[in-house]
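A single protein chain has been removed from this complex, and every other one stays in its place.
Going by the order they are written in, the chains are A and B; count residues from 1 in each one.
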Amino acid sequence: MLRLEPRASASLGWQIATPVLAVLATMIAGGILFAALGFDPLAAIRTIFWDPLFGTAAGYSRPQLLVKAGPLILIACGLALGFRAGIWNIGAEGQYIIGGICGAAVALATYPNEGIWIFPAMIAAGALGGMAWGLIPALLRNWFGASEILVSLMLVYVAQRITAWMSFGPLKNPEGFGFPGSRNLQQYEPASNPELIAGTGLHWGVVAAGVALIATWFIVSRHILGFHIRTAGAAPRAARFAGVKPSWLVALCLGFSGALAGMAGLFEAAGPGGQITENFGSGYGFTAIIVAFLGRLHPVGILLGGLLLALTYIGGELAQLTMQMPAASVQVFQGMLLFFILGFDILTRFRIRRVR
Amino acid sequence: MKRRTLLGSAAALMAVSALPALAQGEKLKVGFIYVGPIGDGGWTYQHDLGRLAIEKEYGDRIETSYIESVPEGADAERALTQLALAGNKLIFATSFGFMDAVQNVAKKFPDVKFEHATGYKRADNVATYDARFYEGRAVIGTIAGLMTKSNKIGYIGSFPIPEVLQGINSAYLAAKKVNPEVEMKVVWAYSWFDPAKEADAAAALFAEGVDVFMQHTDSTAPLAKAAESGAIGFGQASDMANFKPSPRVSSIIDNWEPYYIKRVGAALDGTWKSEGVWLGIGDGEVEIGEITDAVPAEVKAKAEEVRDAIAKGELHPFTGPLKKQDGSDWLAEGETAKDEDLSAMNFYVEGITAQLPK
């Protein structure tokens, strides 16, 4: 019989090996699935994993990886801090939406004025909006003990209704012939978040994601706050003795992750997305939770996890395009990838022993 | 930097091949992006039938590919670029929300032709096309007006946008013409596709005494509900033939096939030009599905008369004198609505008592 024994500290070797194993396992299982559907499994896997990076159109799709991964990484960085402390913000999607709305509202209020202060003001509004939305569950937990998991999740639905209301009401483009959706901010230069260097995919949101990665790394491994967060997550009672004030930590983690998610929303609304529509929240906030776990809540892992998920999205589109593979099969493939990565994670935390 | 050279060379390649229509033996690649899955049984499904129709029509001379379930926004722009980079020279973008993405990508690929459905922004290489669904609404509105016993007809709207308002107004005017007592109830689902909610919306209409309804949402749930309550309705976007002969007594079918065949043909022989077209019953783009025997013969005859008159251009569903709901004048005696007014329609016509959501 096999038994699991927890490791004292996560095995570094397995930490590196398991994601690789998981990706390989997904390729095998996915290959079987694709073969069963009548597609050439090798070609399918090459199309999803290889072609976006090194295929004929890679010059376009490589930068697009950054565009797609940027918001995921930015949000996941904030979430990871809280997750380490045992503070579960699963409402990043709502904070993303509110951040996008607040930032876009600043731009639309100033339209058609010019001014270099407009974009920074939008970033501030996006961050503050996301932060405020994140602080609601924090305060409700601190004051009343309400579960932040559930409150933050409920607030996602509320935020989704707010975008619908905004895109049909207050933020509707007055020159849009009655169609829902705000003005396109890409066409309002002081408020737009364009590609900074042509052909790189780099926009301010990607820059912010990079900064967030470094900041998270610094906080986690070099700052006393990181220590507090870790202790609070591992041993809440011990943390209290070490002088960590739990309510402060809750507010900090939720506020910080909310602010990052809000900024991600704003950068998307002003950049690649361009406008607030009823479908503005396209799931980045939920996918970022998966990214945070793929990355084991560590900045380097988050970077790789974000890029990997972006790769499957873009590769999945290529597979549809070149192999006529249905979009759903790509979704199944992503689901399997997550299952394997989550499942294999056990090897890093536990030793498998044979017992007689 | 890399992309620029890549785009440059791709463009050069295309310029060479595009000039003499197409080089011998080379296939025209035609791409589609869809907002939903092709299995939605409605909007996207009908567009995909159009894709299959051009494959059948032109066989070896073309090659088609598609990307489905593309969210509007950044993802749409990427999907369009991928299609262009894959060598597609004619690309159909089949949702209003792709409008700005199409414009952005079209600028980068001046030699690729784009066709955008239901939008209003054009360019040298971006054409737009739309269907006059409101013409079909006038036909089924006629049936509704004649068939209702309670004099209450219902309409399940998706979103209060011009396309849907045209439909409501057109159906109401047609119904009122044959039945002056008729009253129109409107329920907004705020979704194009949410079966459970659409079913509830239908039930809400029936509870208000509605016995004939129309829908501008994509699922068959309202028809399923109608079967329970003895009301009748119409297929939307696709024929919804499963619910024949009743509750589905007829349908409005979006038939994109003739337009797609024509445009692909134009691209093949080098006569493709950017234009904005708005096609209706006469062009075969809006089709009225079989009117079943659940409808008396004289009603069927009347509906077909309206259909044929619209097809021949003898009848315009919006012909004056017409007033807006607030009592202000819209069209004078004998005047017909201008296309630009229709495509920005944001009001109900006089006689509809429901309030337009603000």
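Some observations on this one:
Methods note: a residue touches a chain if its C-beta (ideal position, glycine included) is under 8 Å from a C-beta of that chain, and two chains touch if they have at least 3 such contacts.
As a working rule, contacts and distances are computed from a predicted model.
The chain not displayed here is annotated in its UniProt record as "Nucleoside ABC transporter membrane protein", chosen from "ABC transmembrane type-1 domain-containing protein", "Lipoate-protein ligase A", "Nucleoside ABC transporter membrane protein" or "Superoxide dismutase, Ni". In the complete complex, the hidden chain is touched by one of B:86, B:224 or B:294, namely B:224. Interface note for the absent chain: among A:25, A:45, A:65 or A:90, the touching residue is A:90. One chain of the complex is left out; on chain B, the residues touching it are 37, 39-41, 154, 185-191, 193-197, 199-201, 203-205, 207-208, 210, 219-221, 224-225, 227, 242-243, 353-355, 357-358. In the full complex, the hidden chain is touched by chain A at residues 4, 6, 37, 88, 90, 140, 143-147, 149-151, 153-155, 157-158, 161-162, 164-165, 168, 286, 289-290, 293, 326-336, 338-339, 342-343, 345-346, 349-350.
Criterion: only the chains that are shown with their structure count from here on.
Between chain A and chain B the centroid-to-centroid distance comes to 35 Å (mean Cα coordinates, whole Å).
Within the complex formed with chain A, the residues of chain B that make contact are 1-7, 31, 37, 65-69, 71-75, 77-79, 81-83, 85-86, 96-97, 100, 104, 120, 159-162, 165, 190, 343-346, 357-358. For chain A in complex with chain B, the residues that touch the partner chain are 56-57, 59-61, 63-64, 67-68, 164, 168-169, 177-181, 184, 186-187, 198-199, 268, 271-275, 277-280, 282, 314, 317-318, 320-322, 324, 326-328.
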